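Worksheet: the structure to be examined is printed underneath.
Left out: one protein chain. Kept in place: all the others.
Our next item is subunit A:
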Amino acid sequence: MTTVALKPATMAQALTRAMRDAMAVDPTVHVMGEDVGTLGGVFRVTDGLAKEFGEDRCTDTPLAEAGILGTAVGMAMYGLRPVVEMQFDAFAYPAFEQLISHVSRMRNRTRGSMPLPLTIRVPYGGGIGGVEHHSDSSEAYYMATPGLHVVTPATVADAYGLLRAAIASDDPVVFLEPKRLYWSKDTWNPDDPQTVEPIGRAVVRRSGRSATLVTYGPSVPVCLEAAEAARDEGWDLEVVDLRSLVPFDDETVCASVRRTGRAVVVHESGGFGGPGGEIAARVTERCFHHLEAPVLRVAGFDIPYPPPMLERHHLPGVDRILDAVGRLQWEAEG
């Protein structure tokens, strides 16, 4: 048996590879967006695609997000499978009308006769020192729109597997890419044939017995770090990476919380009206008799995303997560 030494790959490279492989096997897959062609995207995630597949398959569009998504809808109506890049989270907002009024409901309003197999890639979240309008966590808006799948990877392997699944999906998928994990590295073999991940499955990233941290995307590595630090406090934390916000994997989350009896939801998005409220409600409704303490949330503050020199105070970090874990009514154990 020969072992192949795996080279470290970044999440950005895995995403590129996912698009490249999808384009190679399916001629209907088209990548489009601002600067995705010659430049390869501002984050270089579409690097090389225009060169390999031509500008008709990887297209630099005019600078207009509603136009990008609106024309992608028409392309999907004709049987293509567009993969749209929105350059930054906050630059995706002009496309909201197309997203909400058409992308999310075309299948529904035509009784299934006109599905839209569209993938909308959105780099999101903070922690990269970006100036304003470059660090939003916009997932709550997408989650609140029926008809969309909302997916976000936290690992290099998932970036590949989930993006392949998103492109293959006959439903529109909002694919949220954690910007600060673009350059995170992992040993990952792109030639592994079993890397396509089904959408809608959460995964336990770290097993533990004391409490569950429910999280996704950019907060997954932070939670794993917190879990390591918590060992010093005597807590053995489980970390669940949701991967898919819609559909939501109640089963995996609730199985974990029933085991541990305690849960903290962690995300960058603001707490009020954010994903954590929905998750806490779902867990409470389903696991009430297993809970030793109320489900807590560690979220971004309910403020416009702060300027880069202050963002560390806003983003949920290890200490804030451990503080929340400390408030999970451990005295009742006593």
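Everything that follows uses one rule, which is that a residue touches a chain if its C-beta (ideal position, glycine included) is under 8 Å from a C-beta of that chain, and two chains touch if they have at least 3 such contacts; residues count from 1.
Keep this in mind: contacts and distances are computed from a predicted model.
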Candidate names "Pyruvate dehydrogenase", "NADH-quinone oxidoreductase subunit H", "Transport permease protein" or "Carbon starvation protein A"; UniProt protein name, chain not shown: "Pyruvate dehydrogenase"
Touch criterion as defined above, residue of A:50, A:75 or A:295 at the omitted chain: A:75
Residue numbers in subunit A that touch the chain omitted from display: 30, 56, 61-62, 64, 66-67, 69-80, 94, 97-98, 101-102, 105-115, 146-147, 149, 169-171, 200, 246-248, 250-251
